[in-house]
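Structure first, commentary second.
The other protein chains are all here in position, but one chain of the complex has been omitted.
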Amino acid sequence: MDVVTINFIDEKPKLNNPIFIEGLPGIGNVGKLAVEHLIEVTKAKKFAELYSKDFPPQVFINPDGTVKLVNNEFYYRKATNKNQPDLILLTGDYQGLSSQGQYELVQSILNVVIELGVKRMYTLGGYGLGHDIKEPKVLFATTHKNLVKPMKEYGAIFRKNEPGGGIIGASGLLLGLGKLQGLEGVCFMGETPGYLVDPNSAKAVLKILMKITKIKVDLSRLEDKAKEIEYIAQQLSEMEGMGKERGDEIQYIG
Amino acid sequence: MDVVTINFIDEKPKLNNPIFIEGLPGIGNVGKLAVEHLIEVTKAKKFAELYSKDFPPQVFINPDGTVKLVNNEFYYRKATNKNQPDLILLTGDYQGLSSQGQYELVQSILNVVIELGVKRMYTLGGYGLGHDIKEPKVLFATTHKNLVKPMKEYGAIFRKNEPGGGIIGASGLLLGLGKLQGLEGVCFMGETPGYLVDPNSAKAVLKILMKITKIKVDLSRLEDKAKEIEYIAQQLSEMEGMGKERGDEIQYIG
Amino acid sequence: MDVVTINFIDEKPKLNNPIFIEGLPGIGNVGKLAVEHLIEVTKAKKFAELYSKDFPPQVFINPDGTVKLVNNEFYYRKATNKNQPDLILLTGDYQGLSSQGQYELVQSILNVVIELGVKRMYTLGGYGLGHDIKEPKVLFATTHKNLVKPMKEYGAIFRKNEPGGGIIGASGLLLGLGKLQGLEGVCFMGETPGYLVDPNSAKAVLKILMKITKIKVDLSRLEDKAKEIEYIAQQLSEMEGMGKERGDEIQYIG
Partner (left out) sequence: MDVVTINFIDEKPKLNNPIFIEGLPGIGNVGKLAVEHLIEVTKAKKFAELYSKDFPPQVFINPDGTVKLVNNEFYYRKATNKNQPDLILLTGDYQGLSSQGQYELVQSILNVVIELGVKRMYTLGGYGLGHDIKEPKVLFATTHKNLVKPMKEYGAIFRKNEPGGGIIGASGLLLGLGKLQGLEGVCFMGETPGYLVDPNSAKAVLKILMKITKIKVDLSRLEDKAKEIEYIAQQLSEMEGMGKERGDEIQYIG
């Protein structure tokens, strides 16, 4: 049993100069939310499932009572006009648990997309600020210097020494290992408080991807989710506030 | 030395369309208690021992002064009438220590039972509630949707989003990996407080298995164990109570 | 690079029905102290060094300024009369760090001693009591039931359910894995407080080994070490006592 097993559902898709977009769980689940939304609205088709010994030994239970072994999943979406590229999309339940497993997983993912003709990839993640943010910006880092200027023109920003610790996990490693194998790539990191899943930050990331891919994506469902989360966040903060008030009262009584 | 070593005691048993039942240590030891009881009362015969580098480096000491390397053990039980299926039973001292080891172990177990003709399996575990429960229900999840209705008819229940975190460990992984290899399976999870080993929950699980397998199992010894545990639990709770009372007294004195 | 590398210093020793004695670091360092003493007083000769990736990445610095990569070492000692057996002795700086590594290491050790003709082994360790003990007894456990009676006659004792958790580490695993490969073995566990290295407990273990092997071992140096440790323990306990007294004084002053 290998560390990574990839099961293709039918035959491998035939794609025209596809670009690869990754969004796995991470800070604020920004990347995962963005890619899941993209899959949903573009009606992308699943073509492969990736299983790994480096994921937890866990099944999820579907609403119909059946189980699903935790995995990552590959989708593709064919261009609907000449300006758009074909897309390969990756999302999933987990990143690898161990450092070595992360390397194995990322290399396995690269093997799949390179075989399908990918030369350019975008990896999506969150940049945790630890404080609230009204209008999340999207930071980026890239494999090749000539990609810096166009990314700025798409509205992504670059701040020297941010994130200070570099990029940890699949989004960074895909760029790092991919570059060694001749791929170009950009990592987009949506600013996020990082406390809760952040559809608002995912939206900011998708807006930039829309410009790059010329694919128009309806963001309304993501906006709905953002409102739900905002509501939950508010309630959590009110509960804390009430706790403080009650605490004050007790202090007065005492 | 492989991660998993399986030693067959004699030759492999010849079984007629056997079903596989797993019960390894876990929450409330529900699965292990159930399968151990089944082995005992049906006089199932051990046919293989599974050793693994992913178990602790440990021997237990038998009452006669000899040592036993920690392991998992396979048993079989032949049908005594035409309505019953042949059984393969698995129990043991430990599940794998590491995530990767769990995958290796479960795949090794699947290899054994697939070779012996298994197409259907039942994995047994506990569902920890964190509070006392009078009449434990048995929840289930399954590999295939068509198994949902019959399991409900056997008295198992399905509650949406329970367990919320899915199933972690061998009971879930056997279903997850088994499904990918064409096996059908159901995981039964007996409700349990989860504080102590729970023969009562194991009994509830076995009652359902009895209906499925048409094997009549004397549950009296399991009921005796349940009474012992109940007695211990009561004593523990009284000791806590006494502690509180004494604490109150001290407060009165103070 | 394998998990375990064994370097034979010259050619492999030719031994006559040798017995194998293991004493690696553990509770009270009882086993290591006993085997090191045995090596010293019987002038046993080193014939192999075992290195492993599962040891820490560490060198010790010898008194002459040179470094020594942490390892385990094999020694042999030829019988000096017909009543004695030839001995293979193992001691070292560490046991394996990981569970899987322990299995690899123990199997590698077994491969060496089986090739050299070993059919019987004695593994030595400590049994931590957590309290002081005047006359440490030596508990045992064994691979084969027929060894129980002779071991009792040699003065070792067996108490049901002790140690409750079985034997963890190389001393247990050598018996567990060895038994599967046809070896006989006994683990001797000297009772020890377990706080400090315990030459006194090592002495108790060696006394039994002397009866078994008919090798007379001068224990005086071990007794000197025991006195040193006793002195250190007393000083530590006095320091604690002084601390308490000073604490009392301060309380009086306060």
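The letters A, B and C name the chains in turn, as written, and every chain counts its residues from 1.
The working rule: contacts are C-beta pairs under 8 Å (C-beta built on N, C-alpha and C of every residue); 3 or more make two chains touch, one makes a residue touch a chain.
Values in this document were obtained by computation on a predicted structure and should not be read as measured data.
Across the complete structure, the visible chains that the omitted chain touches are A, C.
The omitted chain makes contact with just one of the residues A:Leu177, A:Leu196, A:Leu219 or A:Ala233: A:Leu177.
Contact with the chain that does not appear here is found for just one residue of A:Leu116, A:Val138, A:Ile167 or A:Leu209, A:Ile167. Checked against the hidden chain, the listed residues C:Pro63, C:Gly164 or C:Gly182 yield one contact partner: C:Pro63.
The omitted chain makes contact with chain C at the following residues, 1, 3, 7, 51, 53-61, 63-70, 97-98, 101. In the full complex, chain A touches the hidden chain at residues 96, 99-100, 102-104, 106-107, 140-145, 148, 158, 160-163, 165-170, 172-173, 175-177, 179-180, 187.
Convention: only the chains that are shown with their structure count from here on.
Listed here as common contacts of chain B and chain C: no chain.
A summary of chain positions shows that the Cα centroid lying nearest the centre of all protein Cα atoms is that of chain B. Rounded to a multiple of 5, the C-alpha superposition of chain A onto chain B involves a rotation of 90 degrees. Between chain A and chain B the centroid-to-centroid distance comes to 38 Å (mean Cα coordinates, whole Å). Counting partner chains per residue, chain B has no residue touching two or more of them.
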